[in-house]
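One protein chain omitted, others in place.
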Amino acid sequence: MRLTRPKVLGITFLVLGILLSLYSAARIDPAQRTTLGVGTLGTRDVPAQASLVLIGLITSLSGILALFDRLRRALAPTLVTVALLDMLALMIWAARGSSVDLVGMLAASLRMATPIALGSLAGIWCERSGVINIGIEGMMLAAAAFGFAVNLYLSQWLGPRAIWIGLLAAVLTGGLMAFFHAVLSIRFKTDQIISGTAINILAVGASGFLRRAYLVKAYFVGEILPIVNVPLLADIPILGAIFFQNRPIVYMMLILVVLTNFILFFTAWGLRTRAVGEHPLAADTVGIDVFKTRYVNVVIGGLMAGLAGGWFSLETVGSFEDLMTGGKGFIALAAMIFGNWTPYGAFMGALLFGFAEALEIKLQILDAPIPHQFLTMVPYFATMVVLAGLIGRTVPPAADGRPYEKQ
Amino acid sequence: MTAEAGKHRGIPWRKWVAAWSQRVSDLAIPFLAVFTALAIGAVVIWASGASVPKAYQGLFEGALGSPRGIAETLVIATPYTLAGLAVALGFRCGLFNIGAEGQFYLGALFAVWVGYSVKGLPIFVHLPLAILVGALGGALWGAIPGFLKARLGTHEVINTIMMNYIAVLMVDWLVNRKGPMWDSTSTVPRTPYILPTATLPQLVPPYRLHAGLLIAIAAVFVVYWLLWKTTLGFEIRAVGANPSAAKYAGMSVTRNFVLAMTFSGVLAGLAGAGEVLGLNRTLPAAFVSGYGFDSIAIALLAKSHPLFVPFAAILWAILRNGAGLMQIRAGISVDLISIVQALVIAFVAADEIIRWLYRIGKKEEIKEVVFTRGWGR
Partner (left out) sequence: MALALEMKGITKRFPGVLANDHISFQLEKGEIHCLLGENGAGKTTLMNILYGLYRPDEGQIFLDSREAHIRSPHDAIAQGIGMVHQHFMLIPVMTVAENVILGMEITHRGVLDRSEAARRIREFSHQYGLDVDPTAYVKDLPVGLQQRGEIVKALYRGADVLILDEPTAVLTPQESEELFRIMRSLAGQGKSIIFITHKLKEVFAVADRITVLRDGRVAGVTTPKEATEARLAAMMVGREVILSVEKKPAQMGDVVLKVEDLQVRDDRGYMAVDGISLEVHAGGILGIAGVQGNGQTELVEALTGLRPVAGGKVVILGDDVTADRPREIIEQGVAHIPEDRHKHGLVLSFPLADNLVLSTYYRPPFAYGVAINNDAIDENGRRLIAEFDVRTPSVYSLAGTLSGGNQQKLIVAREFSRPIKLLIAAQPTRGLDVGSTEFIHQRLVQRRDAGCAVLLVSVELDEIMSLSDRIAVIYRGKIIGSMPADKATPEMLGLLMAGIKETEGSAGDRSDR
């Protein structure tokens, strides 16, 4: 039997489901209940053991269907739904005898998904024009550092308003790093993977240098961007709490997802961008400037990566720490691939990763009996699994990663 | 070309004789790349208000100004050489192994475990065993992304990076307080010390220089032999240069991906094993190596040729080792070296920049190694 991807996934889900059911049946006290909260709408108690066994069985079933190729086109949606159920199972398990608020979890997911979604948008802008950008991580890191530095130094004169200039600086830093990547990979035709790696290393060095040389002396946890409630919308039950009671970068991310999709698929610039990413020579022969298109798109992508960097130091922590982006730039690439290089798809992927992270934090708070290192590993594992499961099912732009040689 | 020259196939100088003038300028590029990066570093130093001569003088003296300095430089060059070989071998097969870091961790972890837990063996059994198991740990961590790429086509770059994070977290869990390998008698989180029978002997006491250097030197020649004198090396290079043609000619591309990543992992694992068996004698939780990225630079600088790797490694060790004295003398952060390093990578990888800066003519290029572009099949 050929070991195809649906089969690998099927076996994984089958084993996972069986283990879940068996473990729950054997080791969970049937009397324990979990309180699931739904924002302001109230709570509901569910029996922990029965719910987990049920979810385990559903998981096994979906695994069997995948294993015997019964799902076909429904494969991805089914498995994603089941994976979501399994995450719910994790919550029920961790919070047994206690409570967990689903709306709070979703709001946290959206928050945690923000840098990933912005990073994957950065990836989409670059790769739709044919430039692979593995340096998103570095762009984020450098942006986080420089944005924070600018905020720190300007706040002496400008007070709390400086943070907005800091955010601008973060965005521009991302753009600048991206411009460097563009010059290397477009003008000098460096291997784009190596160029991206050089960006990542440069960011580690430059941000570390900046922190130790300038930021440590004035080290403090400073301002972060304020929460902005959207008038009226913030009061909608459930949705309001998830979407409209957030900090600015979350809103910007949501707007940019929609905007990116619009530009890419409904404007002349988007059509040209996609043409350049698919078949640059064809674009050239109808008079489109391939190099210019790529430069602009890579830099726009960099600006978004910069915004993602700002999320770390200016919207979440209020300081800069070495390596604080923690691989989110790479996870963003996985989300981009997950979303088949479309903004909405990538956003869904980012939400999934964001959910995994929110879950990890929740489990830490609930003091679940799992070493925290394992919880921290979850997104990294998830990235590998997503890639293994989806590469080949998704189709990158045809000229992705290939330098264009003008004759 | 005479029959005489034919006896030296694969040895670089044979090619240089063939196209001497072109090659001289090609050879100059890595040096010019380092020089240019240092020059930009000088600008950064100057801009930070420090003294450039003091800084670079400190850098040089710290690395080479004393017997201790030289010994330390070689100590650092040892894992650099091994990890650099690991990345270079991957490059030869068209694989970009960013996972040397994780493989290094696994090598250290496995080696230290054998080093403290296996008792009652004589040194000539215990030490090789610890080294071997360390290599095995690295091999395991290399083989997984190799397998994923061969079987499912997922890009090794993302997978090796993810496995780096996983390795670091795993080591942290094992070694940190309450972890399975934690030495509860210690105030700092670390494993128990390895037994003397698992320790790599010092070469020139009292300096820290240890027998790991010999392993690194041996590895240079083994990798060279493997690549140019064996059928396996022939396959690895063919797969790296043109996987389609390799498949057409009856080679198994997937097998070579797995093997190359495994060997690559072995080399990085040896580097990790050498560090714990020769230097630390324990694995502390705060075990930061940074070799993963450094080794990429070294492999690129050496143009992925095993015989050049040790020289690139020594250059890198000089930068790292001298950085401390540079900081003391000129008050400039050691992180400056990371910036210089990133610039070197950029310049070596994009040698067009250097050619453009120094007006060196472009050669008719036939790429020896083709990286997988895009995200797999």
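The first chain written gets the first letter, and so on, giving A and B; residue counts start at 1 in each chain.
Everything that follows uses one rule, which is that a contact is a pair of C-beta atoms (placed from the backbone, for glycine too) under 8 Å apart; a residue touches a chain by one contact, two chains touch by 3 or more.
All of these numbers come straight from a predicted model, not from anything done at the bench.
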**Residue of B:Ala111, B:Met181 or B:Ala246 in touch with the missing chain, whole complex considered** = B:Ala246
**Asked** If the missing chain were put back, which residues of chain A would it touch?
**Response** 2, 266-268, 271-272, 274-275, 278-279, 281-288, 398, 407
**Prompt:** If you put the missing chain back, which residues of chain B would it touch?
**Reply:** 1, 3, 5-7, 9-10, 14, 18, 228-234, 237-238, 241-242, 244-252, 364, 366-369
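Operating definition for what follows: only the chains that are shown with their structure count from here on.
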**Request:** Let me have the rounded angstrom distance from the C-alpha centre of chain A over to the C-alpha centre of chain B, please.
**Result:** 31
**chain A contact footprint on chain B (complex, rising order)** = 44, 48, 96, 98, 148, 151-155, 157-159, 161-163, 165-166, 169-170, 172-173, 176, 179, 293, 296-297, 300, 332-333, 335-343, 345-346, 349-350, 352-353, 356, 371, 373-377
**Request:** Enumerate the contact residues on chain A facing chain B in the complex.
**Result:** 3, 5, 8, 132, 134, 184, 188-195, 197-202, 204-206, 208-209, 212-213, 326-327, 330, 333-334, 337, 371, 373-374, 376-377, 380-381, 383-384, 387-388, 391-392, 396, 400-402
